[in-house]
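Of the protein chains in this complex, all but one are displayed in their positions.
Chains here go by letter, A, B, C, D and E, matching the order in which they are written, and residues are numbered from 1 within each.
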Amino acid sequence: MGGLLTLGEAMVTFTPEQIGSLRHVRSLTASMAGSEATVAIAVRRLGHPATWVSRLGDDEPGELVLDRMRAEDLTLYVRRGPGPTGLMLKESPRAGARRAHYYRSGSAAASLRPDDLPPGLVESAAVLHVSGITMALGESPRHTVRSAVDRARAAGAMVSFDVNHRRRLWSATDARAHVTELLPHVDIAFASVSEARLLLDGATINVHDLADALRELGPGAVVVTDGPAGAVVADDHGTVHIPALAATEIDPFGAGDAFVGGSIAGLLDGMKLADAAALGSAVAAQAVAAPGDWEGLPTRGELAAARESDIDR
Amino acid sequence: MGGLLTLGEAMVTFTPEQIGSLRHVRSLTASMAGSEATVAIAVRRLGHPATWVSRLGDDEPGELVLDRMRAEDLTLYVRRGPGPTGLMLKESPRAGARRAHYYRSGSAAASLRPDDLPPGLVESAAVLHVSGITMALGESPRHTVRSAVDRARAAGAMVSFDVNHRRRLWSATDARAHVTELLPHVDIAFASVSEARLLLDGATINVHDLADALRELGPGAVVVTDGPAGAVVADDHGTVHIPALAATEIDPFGAGDAFVGGSIAGLLDGMKLADAAALGSAVAAQAVAAPGDWEGLPTRGELAAARESDIDR
Amino acid sequence: MGGLLTLGEAMVTFTPEQIGSLRHVRSLTASMAGSEATVAIAVRRLGHPATWVSRLGDDEPGELVLDRMRAEDLTLYVRRGPGPTGLMLKESPRAGARRAHYYRSGSAAASLRPDDLPPGLVESAAVLHVSGITMALGESPRHTVRSAVDRARAAGAMVSFDVNHRRRLWSATDARAHVTELLPHVDIAFASVSEARLLLDGATINVHDLADALRELGPGAVVVTDGPAGAVVADDHGTVHIPALAATEIDPFGAGDAFVGGSIAGLLDGMKLADAAALGSAVAAQAVAAPGDWEGLPTRGELAAARESDIDR
Amino acid sequence: MGGLLTLGEAMVTFTPEQIGSLRHVRSLTASMAGSEATVAIAVRRLGHPATWVSRLGDDEPGELVLDRMRAEDLTLYVRRGPGPTGLMLKESPRAGARRAHYYRSGSAAASLRPDDLPPGLVESAAVLHVSGITMALGESPRHTVRSAVDRARAAGAMVSFDVNHRRRLWSATDARAHVTELLPHVDIAFASVSEARLLLDGATINVHDLADALRELGPGAVVVTDGPAGAVVADDHGTVHIPALAATEIDPFGAGDAFVGGSIAGLLDGMKLADAAALGSAVAAQAVAAPGDWEGLPTRGELAAARESDIDR
Amino acid sequence: MGGLLTLGEAMVTFTPEQIGSLRHVRSLTASMAGSEATVAIAVRRLGHPATWVSRLGDDEPGELVLDRMRAEDLTLYVRRGPGPTGLMLKESPRAGARRAHYYRSGSAAASLRPDDLPPGLVESAAVLHVSGITMALGESPRHTVRSAVDRARAAGAMVSFDVNHRRRLWSATDARAHVTELLPHVDIAFASVSEARLLLDGATINVHDLADALRELGPGAVVVTDGPAGAVVADDHGTVHIPALAATEIDPFGAGDAFVGGSIAGLLDGMKLADAAALGSAVAAQAVAAPGDWEGLPTRGELAAARESDIDR
Partner (left out) sequence: MGGLLTLGEAMVTFTPEQIGSLRHVRSLTASMAGSEATVAIAVRRLGHPATWVSRLGDDEPGELVLDRMRAEDLTLYVRRGPGPTGLMLKESPRAGARRAHYYRSGSAAASLRPDDLPPGLVESAAVLHVSGITMALGESPRHTVRSAVDRARAAGAMVSFDVNHRRRLWSATDARAHVTELLPHVDIAFASVSEARLLLDGATINVHDLADALRELGPGAVVVTDGPAGAVVADDHGTVHIPALAATEIDPFGAGDAFVGGSIAGLLDGMKLADAAALGSAVAAQAVAAPGDWEGLPTRGELAAARESDIDR
């Protein structure tokens, strides 16, 4: 198989079409979101095979998620239930501010378990990607992450991990304990600046130092992302800054996932991590310039076109 | 105080603006819904005082519910949390079909408890209205219903009860046990035909017989509603049919609550139950002719206008 | 010139896109409306020249009205100001119910005066059409109507008049007095059943009798319309019923104007009044089957197509 | 493989969200449509494998079509270009009237050719379905249809054919000649009443007689559909009427395709044609009750649910 | 009671959802607006009691206004009629440009009169806020303002006044005369730079000098606002600049009212005017970053949150 294997929850999302608190908006759009799903779509749009493992409720929100995932040409291993599909409500109460409300406790994905990944699946992937969100969903999902990581390592696949802290899902203390325990087992760890700080429990230090400090927790390499300020990559080749590309930010949700997905695609292309992260940066710049977590993810052709004239007619 | 006192959950709702399964709709509208809240609004729009007791999450969905309830000029006793505001997703996959998805397990209203009704509140109401939905939310809400009913009886207030069976909240067996236990303590019980059958656990018998049979379970009076076919009232004055009024059905959700609200307003006006139910029928006919559970509930002026020309210019 | 000449007010309109009282609707559409403007568009779409005389505010609502009128290929004599363009808010609080709110007091059209119709204009028209709405706008518009009627009679043009009673603009007493005074000077008077009753101040009599009774007030011929029940024509050829055509009523506003416009087009074609009214009936049936007062008015081609298959592909 | 194999064009569609001529509508929705694609989706939603062969432009409209087709879990054999993806504009100028405008001349699908169906593909299908639309697209698509039919016959697969006359694509004379030539090679021919008349070039005869007369042109069996009046099946078991099911018609486009798809699914289930057509009728009744050609196509679960209560909560 | 008392007109508003002149927009939203109503909502959301006195038409636009005001938990003293509720049409013909059209002549609020404020109401307020808009509505509203100011002064309440010049309501000459006459009776006068210039009838002088010059007209203190450039406060403590906060301006309508409301809340908190104005500046920065005059007004919690991360999940 090769390509990417990832697992995690995807939810139906409701996003207001106007700025303003929910009370004052007139209409919303339904779509789907899920950090690992976004990574899988990013990788697939860039031409590599991508497989997604999950659980969804046996309900229409679950059908919506499946519809979008199939449309993106992913290979899917999805069991249904127990419990409903998770739900996420996004708000932008004011220009520049964003709020997420989760209705996912007791969702099907909270029942993810190691045997949801059939024998041979992890073993045949080139890259396994997992995130802290799945670890925060409960003990069984956390064991599933750990089991997948162990199987990937055993099979020689590269393991990618995104800290992706969600304060509404677990406490900082729990997150720190479990993530720290996992880090020595991953090849590349992605974290935002605030997540790096949370893990290191430290005062404000600069991004380069954060990346280096994180790396001491055990992962083979570290990428610390810093929004429009770009990212820092720390690996055996050194610690380098990857600039962000100019973009009109329409929807910042999913920027990190786009970055991760672009980076993994680069690695699957055979690039070194710093070059792969530069591809991730280009992918994220296009992704934030369109609404939705994953809808704006570019193909190779769109990445190339971005460098040309802005009206194509 | 006089007027109506009621208690129960209200949720934020998302309703597609187009027919079709969620996957295929383009936009949704946010509003709020809750059976007892609809009853309270119906009564208030008809000119009587109405008080609503509940719990809501300390979140924007809770603010949305409060916003709508305040706008309707209700007296509110609302505690916030623990847990989020419940959420309901409505779908009309095809013309004429409706589906509801609930995200309310663990919501704030599941923590309703007897002392959420401050001393003197039940005691000063003319009518207390409760429903089977609240009883299905958990043991504490069920005790709250029972406690309110007992206090109302002790204070001489009339007790109105709507069976309102929700199969997604509890089993038919549980519903039957708990509702049957409550019925002897209520003055008027409202049930739809299918709910009456569920309680009586019996074969298909006609509406008149259902009403009479239900009455034998102990309530002072019974109203069995039958959608566009109208309703049957059984009390000490006999068993009579109340016809439905002609209406273009835009949204059937909330018809029963509108009927109950109109009936309670009639009782507060001093009508006999059969006359009150006729008012309930008129109220429901207008309510189903506009979108939303409660938005189309009429004022006295609108009830009168319905009898005149259809273009007012 | 030949063709139709008409005069009257047109307003910008705001129409909710959803059923429900204004409080509860999410969005509205702006368009324009005006009884005589609708008649002019109906006649023009059916291939005859049509001229419209009016006053509009020197403001964007006035520009909107002009934009739509020019797009319909009318000949326009429009002075601007004094005062703003009138405004009309339409509501459908419930399926089947309609309400209009006017913001037109002090609008530019209230200053319409006889010399707004330049010399020779009335004199060269084949048909002049006026309505009771303009008479209700104030003394100056009423004199303008009377002056135009007198000039048309003097020049030998046919005079068409639609009672079009608007209770929000003047009292029934005033309407009766002024309309009755005008009727002997018109060739064809159009009235709905309720308007006929208002003028005759009588008890409920049937449509045939209403038409005959109205005719005794002096007009050359009378047409009484009765919504989906059709119309009755009374002239020297006798009193005949004109059936309405089957239609799905989407928007009843403008039905009467469509009927009048179709009838006038028939007269301009050279038909007898009863045949012309049958054309009016066909035009109205298509007009009510689309949103807006005038948007659904058919061309000759569309009238013909209506008789064929309902999917054209 | 088994299951259904079909081939044909799919286009991007623009459908106004309001009734009215294009000039007057405010917004449109983009989706996709294609007769054979709808048949394939119908079959797939009912649980059988379905394969679709086509050509699409190498453009965003082509991506939209692919996105929807992949989401429906079809097996796809799609070449890109030459030429753009076809486009269809739907209008409902008045309630009950529908118009289609095609922008498909020179589209990629006009270049469909026999080798677009790889060796073995036709040979492994249980049912091949083709339609007159593809035959009308040009000589190369017509040869492709014929080649597929011949291969299917040779391999022992059942051949289904829908006349699907499109007057904007070819003349009645051409249609009659080419379709008549094909009919002896098909196992089941579907035609609407007007198509049957067009082929038989005859006066108005009743549906039973039309079905019998059509059968004399050579197909193994014939189904003549008649909108809300149902259909007639003529085969070796005799000629029987299949009633339509009650439905609120929201969008009649695609009714025939839904009927065909349901019938093919029934055949794949092992039913006799008359029973399969009854399944087709049930499928079509649900399909017309939602917007879009294919969006409302039911699953087995939805077919079953339609028989239950209309609010599921 | 304490808290704020204010009086003035509120209108129903229609706001296009797209940029462009009214002719070209596709949809509008209905809401309500009114300068003093916005001030009252600002104060209430910040936790202080707020009372609003007004007149509204006895019509659905009036119901809409009441609905929103009740939802905001204000104490209301509202008489209905004579005349309709005022109406305001907002346009943004181009990005950055805004136009307001008023339909408020003869509205109910033009009949505001001193006894609309019941005995004791003014007397129990901590702050009375009035504006030049109400003075421009006619003689009776102007007397009402003056009467309220006199009663407040007599009772020892603080009087706040916003010049709020509306050129479409009265002439600069009239405004100057009446406002100048009132200024010595107010404790704090708010004016924008252009309003200050209009009152001083002078050449372009800088904001500090404008504030000082205005103060010489008699008010206890003066605040001159200057849009995104901030404001200047002149009182017995001196003349200081209050910076504006960074904000993405979505809707500039209501910025001044938000500023005034925040300032009054600060005064009710017990702050000095300069500190109160800084709170006003923070409130205005959030208010302009959401659509609507008042919808984006923040709570204390939202003011605090604005200082944190921009995605809360």
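One rule holds for everything that comes next: contacts are C-beta pairs under 8 Å (C-beta built on N, C-alpha and C of every residue); 3 or more make two chains touch, one makes a residue touch a chain.
From a predicted model like this one, the values you see are computed outputs, not experimental measurements.
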Visible contact partners (per top-of-document touch definition) of the missing chain: A, B, C, D, E
Contact with the hidden chain (one of D:28, D:76, D:240 or D:303): D:28
Candidate in contact with the missing chain, chosen from A:139, A:201 or A:302: A:302
Where the missing chain touches subunit C, by residue: 67-68, 70-73
Residues of subunit E (touch criterion as defined above) contacting the omitted chain: 18-21, 24, 26, 93-100, 102, 166-168, 194, 252-253
Touch list for subunit B against the chain that is not drawn: 26-27
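Here, only the chains that are shown with their structure count from here on.
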Centroid spacing, where centroids are CA-atom means, of subunit A and subunit D in whole angstrom: 41
Of all residues in subunit D, the ones touching two or more other chains: 26
Overall pattern in which the protein chains touch one another (line/ring/star/complete/other): complete
